[in-house]
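One structure follows; several queries about it will come next.
With one protein chain removed, the remaining protein chains of the complex are shown where they sit.
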Amino acid sequence: MASGVSVEFWVATIPFVPLITFPIILFLGQYFNGKGWWRDILKEGGAISLMSMGIVLILTSMVVAQFIGEMHNGQGRDILDWITFDVLRSDGFTNGVNLGFGIYIDHISLMLLFVASFLCFLINWFSIGYMNTDKINDNRNHRFYAEFLIFCSGMLGMVLADNFLWLFIFWEIMGLCSYLLIGFYYERPSAASAAKKAFLTTRVGDVFLMIGLIIMWNIYGSLDFDIIFGWNYFENPVDMTLLKTALILMFIGAVGKSAQFPLHVWLPDAMEGPTPVSALIHAATMVNAGLYLVARMFPIFMGTADSGLIGDLADVGIIIAMIGGITAFMAAGIAFVQNDIKKVLAYSTMSQLAYIFTGLGACLWFASKGKPELAYFALGASLFHLFNHAMAKGMLFMASGSVIHEMHHAHHHISHGEHDGFDAQDMTNMGGLASKLPITSTAMAAGSMSIIGIPLIGGFWSKEGIIAKTWKAAIYDGGYLLFIPAILLLISAGMTGFYMSRMWFMTFAGKPKTKVAEHVHEETPWIKFPLVTLTFMTLGGIVFASLHFISWVSEGHAFHYDLVYEMKHAFLAMDKDGIIDSTFLILTWATIGLSSLVGPIVAMSLYGGNLKDGQKAIPTVSWLVRLSGIVRNRWQFNNKSLAESGLAEALRRRLYFDDFYDWICLKIIVPIGLGAALFDKKGIDGVIKGIESGSQSTSTWVRKLTTGSARDYIMMVALGSLLLVGLIWGMA
Amino acid sequence: MAENKLNDGMYVIGGLFIAIAGLMFLSPISLMENDWVTLPLIGLPILGSLLLMGFSSAVPAWKKESISEIIKYASLGISLIVLIITSLMMTDILMNVHWATISFNQYVYEVEYNWIESIGAEWHVGIDGLSMPMVWLTALLVPITIITTWNEKKPWYYHPLLVLMGGCLIGVFVALDFFMFYVFWELTLVPMFFLILNWGGKERKYAAQKFFIYTFSASILMLLGIITLYLLQDPSAANSSFTGRTFDMHEMIKTAQEEVIRGNIWLGAGTQKLLFVLFMVGFLVKLPVVPFHTWLPDAHVQAPTGGSMLLAGVMLKMGGYGMFRIPISMFPHAVVEFQMILMIIGMISLFYGAWVCLGQTNLKRMVAYSSVSHMGIILLGIASLQPLGFAGAIFMMFAHGIISPMLFGVAGAFKHHYHTLEIGSMRGMAKHSPWLAGNMMFSWMASLGLPLLAGFVAEVAVLVALWFEFGWWVIIPGITLAITAAYYLWSMQRTIFEGGEQTQPPESLGDEEPKDIYLTEKIGLMSLAILIVIFGIFPFIFFEMMSGYSSELIESILWDEIRGRWG
Amino acid sequence: MIDPSWVAGLGVIIFSIGLWGAFTRKNAIIVLMCIELILNAVNLNFVAGAAHYGDESGWMYAAFAIAIAAAEVAIGLAIFLSLYSKHKTISLDEVQLLKN
Partner (left out) sequence: MAYDVVSVDGLRFLLPELVLVSGILALFIITNIGDAKIRLPLTRLRIPALLGGNRFKWNSDPRLPGVISVFTFIFAIVMLIQTLGGDTCNNLVEKFCTDTTILTTTGNSPVDLLKLDSFSRLFELMFFLALLLVSAASINRLQADSNPSNDDLDQLLDNRRQVDFHLLLLISGLGMTIVAMSMNLFVLFVGLELASLPIYVMVAFHKESKAGSEAGVKYFITGAISSAIGLYGMSLLYLWSGSLQLSVLEASWAAMSTPETLPLFGISLLLVGFGFKISAVPFHFVAPDAYAGASSPVAALLATASKTLGFIGLIRILMIVTLPAESGETAVWMLAFGILSIITMTWGNLAALGSENPKRMLAYSSVAHAGYMMAALVAVAAWKSGNFEDNGIMAAELIIGAVIFHLFVLISFKIGAFMVLSHLETENEVTDMSSLHGLAKREPIIATSMFVFMLALAGVPPLAGFMSKFLMVTGIVQAASADVLTNSNVDLIPTIIGMHWTFFLAIAIFINSAISLYYYLRIGVLMFFEEAKTRLPLPKVSVLRFVILLCALGTIFFGVNSDWLVESAIEASSTLF
């Protein structure tokens, strides 16, 4: 990997490995379904796909090892001249404009590359344990693995692409896979409709994204990162209003993909897909694409600010932060009342992604205002949160999958395979599972803590950074509008503490609420490995931070990132000169208090409780269960009135967004379509039919003039002669 | 028995190959002029299929079944020969011709013979970057169509008719003489008329007549344009002609180009506009655009699978091809003047077509309207007057040419196996017929413009060009993309998906077991799918050629006008 | 000698009578007679012209016209006969099988 060519080759190979593997699985599966060796040895394609992902992981690790700490400035390399053409402008032709595929490596892409391939591998592993042991999937797992692989190649390709067009292309491919995988259980109407919803909602965003890209192209004459990021705004001034518009349009695409307000409605429904899909696509990787896109805009903001166009693009940052804040708050609120374990996680995903968006918004705001250091810090915090969230949420989903899987099996065992409307995902059916599922409960606890932001655990560092930078922007840098997202984020931090704890305690603490929950068995072996791995990844966030993680994205700006400084900075709001900022000290502790104390304690008091007598939990979580028992005994809330209030109902109805969109579809869009069809049939085609019938009736009338009487004919001849005489005479 | 039949077929194909080889090497024309177009691409399919049909009609009715296999293999053989020759030509062109350097109005494989000397009509054929993809597309689609609809009724007429159709279509695409162009233009109607009339659905009688009359009516206005243009030629150009004039497109384009260089408006502004309108009416109806589109849904819904495949795949492209070959290459002033109108028509087609799709309950009707919608993109590409837009429009012609046959092939297979075309008449097709469902999904995804499938390239190119020229108008195509996704996904949900644990085949199936597609259908559809992917990932195979052509076209004909308008 | 214009004027009158009669009368024979009237008007014109110009060919035209008229009558009557044998009528109003 010393020479450039081989680097290019190895990196470019990464997305193609799964791309080549998927048809093999698909066609083998189509023909050898049900064969013993196919089912048991190749795990209906799971083994092949795991192998493929293993190769990808190895390649990725090699690439990351090669470039880590070295690649401060991104660099694109062309691989394929996709289409070449000329552009005509008023000043003449630009010849040989090329839209090719190439790879672009910088720290952002390396990080996401690693996240993607690592999680893809683990979740593929998990899938073998999860999918292949469920009877409902028999004889169609090959489809799952094939689509899974296309997704992986889409994700990897998107991360590596060296221009916005190819980013968009792979982005769309992921969208397709998301559609296919959500609709994996296509026979369920809910799954089919969720798949459609996901595709359409993201498609709406994609349309804007595409228009945004087209405008970008118009502005820069190219979509290559190299060209756009290296643009000299002095020599080639651009229309800033147009650029702003383009960026906002692109952001709308990101909103759709990352399920932000108001295009968020698809994500909860997407949980209809198999749990590994939710884990990978709808929590860990694909939804990050929007974040990646926004992060990719960063050099543009820096570039404009460097060229003296300070603040011209700041509005974009505010909009992004605003959307993030609203989504974070809204999603957290809705997550309060969800009983479906996956739905809670889905809203949590939405909320956490919103954090990252807010962080990125603040980052872009700083960048545009010409404050690179703060901008880099915010960018680092956001991307770090992305990393933490991906690891934690991937694990949480897998753990929830484990729970669901075992619940399902237990139910199957008890009811002897009959369908009685039992919902294996409903947390009100669970309880006390900590004793049955030791690894799962541990993993879930770790993941939840990371998401909540319990101090010292992965997510804490990044979340803290995001909130702090948002406030910083709001308070010190004149971004008064940013107060709104900043306040919302702060409140949401507490809410996160509540709903994540609620989920954990409802599932694992207390007494079993149903018979099924009592009969749950231990996890299947394939599930354990990824959970354990990810638990370490999650808890070890600080390790990554101290491994100069943030400097990955800082492009050469040296920060003092040693552990001690990090600690001081985080907990005491001390800057590098040792001065403590009291405002941020308060803010920091408010955040910690809200998220780590208030939220969890309220949740414990409402949903916690000791296990059934005689049941013991694994030591890693038993303290939690016991703590919840204590809290519950001490403070007993009666939340009945609140739970039955209109607000709770509205939250349960997801704040009526789905109803509203359904109303738009069914009452506006579909009627317009039907109306257009009717108009086409009766109006436009009616004219044609009218001409036809008109000429038919004219024909009848004309033929009636041929009366059959010779006298009439003679008379007509006579009249005709008169007519001729008249015309000719008159003419002369 | 089956093997016996196969052998028969092989003999027929072998015999045909030998006959063709003989024709090519013994025919004085081919030998002397090195003419690879006249006999192999046009003469062979037309004469061959007429011979086959004549042979079939001579066989008494009760014996016809026994010759059906021979006829099928013979038709397939002819179409494969054409495909092989065309592919060789294409490879030759791709390897040896650099489209970026070859100048506008230059052709390869160009041959010229006298035809009707007294009026100056010639048999003039040639291939350039515009026609090569179309010719290859036609040559490709005919065998695929034959294979896909291998089991059609009355194959002794059906398959030769497809071959005949292919020959006529290639004639349109290679013609460089207006007379020849028009003759083949109208000739294509006849086989399609019979395909619809004899193998179509319930309303086929109405549909066949409507199709014929509608498109014929439009193209006679084009004929008026041809005549007017012909009369405006220099009356001393062709001495052998009574009128002294010629129908040669090559000459006319050359004259137009010279006038542009001199800074004149060839024929004068008003005349250019008049001719432009006359020609465009013919082409727009063929394309078709709203509001001249209503023949299309009727024709498509009633046409047999093979007919729809060729109709949507190639016949609609005749309109787009004609626009590039004639009005755009000859009347730059009018093109620029009418740019806005073209764009608006394109927008209406695109947008309105998509909305109508949303309201359709018939699968084929929906796909037909989606064709209308996609043809709007071609018009938009043209209206953009950008090299990229032109190249995108031409690529759209090609891409839609491989996507829409698959759409119709799938719809036809659905009709064949489920006896219905109603969307929502069934649930859970993925369970009953996974191959059919898979192909259907693939084709729909391709049609809604999924990246890395052929249609996306064209859409992106056209949208970019559109923005360059018209700015925010691009929002309408953008919305249309979403609507396109909506109607396809909605139909997918109601046809392929759902259905619960139990199967829900449509009522029209009665007690029959739902079946999956035949091997032949699988081969045909999968080969189209593979092509869609190949041209989606490697569009440059043709795009370079198209973009070279477009740039040359704009640079040598339109540039002055465009610059004049920009001031 | 009478001025030829008087002869021609008479021709106009006869022509008009003939034409008028041709489509007002039902009986085929009478219509035939009306045709003869028109032809006679023609003859008058020819004769008048011949007299006026001293051109002998005019006389010949008239002679030929008479011959043609005769042939026409012969054929006409034959056709009427065949009509009568099938329809039992020669009234033009009563043969209207073929119409529209």
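Just so it is clear, A, B and C label the chains in written order, and each chain counts residues from 1 on its own.
Keep this in mind: contacts are C-beta pairs under 8 Å (C-beta built on N, C-alpha and C of every residue); 3 or more make two chains touch, one makes a residue touch a chain.
As the structure is a computational prediction, the values presented were derived from the model and not from experiment.
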item: Interface partners of the hidden chain - shown chains only, full complex considered; value: A, B, C
item: Residue among B:39, B:84, B:108 or B:187 touching the omitted chain; value: B:187
item: Residue numbers in chain B that touch the chain omitted from display; value: 57, 61, 115-119, 182-183, 186-187, 189-190, 193-194, 197-198, 204-205, 208-209, 212-213, 216-217, 220-221, 223-224, 227-228, 230-232, 235, 242-243, 265, 267-271, 273-274, 277
item: Residue ranges of chain C at the interface with the undisplayed chain; value: 4, 8, 11, 15, 18-19, 22, 28, 31-32, 35, 38-39, 41-43, 45-46, 48-49, 52-53, 55, 57-58, 61, 64-65, 68, 71-72, 75-76, 78-80, 82-83, 85-87, 90, 92, 95, 97-100
item: Touching residues on chain A - with respect to the absent chain; value: 692, 695-696, 698-700, 702-703, 705-706, 708, 710, 712-714, 716-721, 723-725, 727-729, 731-732
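Going forward, only the chains that are shown with their structure count from here on.
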item: Centroid spacing, where centroids are CA-atom means, of chain A and chain B in whole angstrom; value: 40
item: Separation of chain B from chain C, taking each centre as the mean of its C-alpha atoms, in whole Å; value: 64
item: Chain C, residues touching no fewer than two other chains; value: none
item: Complex contact set, residues of chain A against chain C; value: 703-704, 706-712, 714-715, 718
item: List of chain B residues in touch with chain A within their complex; value: 210, 214, 290-291, 293-295, 298, 352, 355-360, 369, 385-388, 391, 428, 430-431, 434, 445, 450-452, 456-457, 460-461, 463-464, 467-468, 474-475, 478-479, 481-483, 485-487, 489-490, 492-493, 496-501, 539-540, 543-544, 547, 550-551, 554-555, 559, 562-563, 566
item: Chain A residues touching chain B - in the complex, by the definition given at the top; value: 30, 81-90, 93, 95, 97, 165, 168-170, 172-173, 176, 179, 183, 186-189, 191-193, 195-196, 199-200, 203-204, 206-208, 210-211, 214-215, 217-218, 669-670, 672-678, 680, 684-685, 688
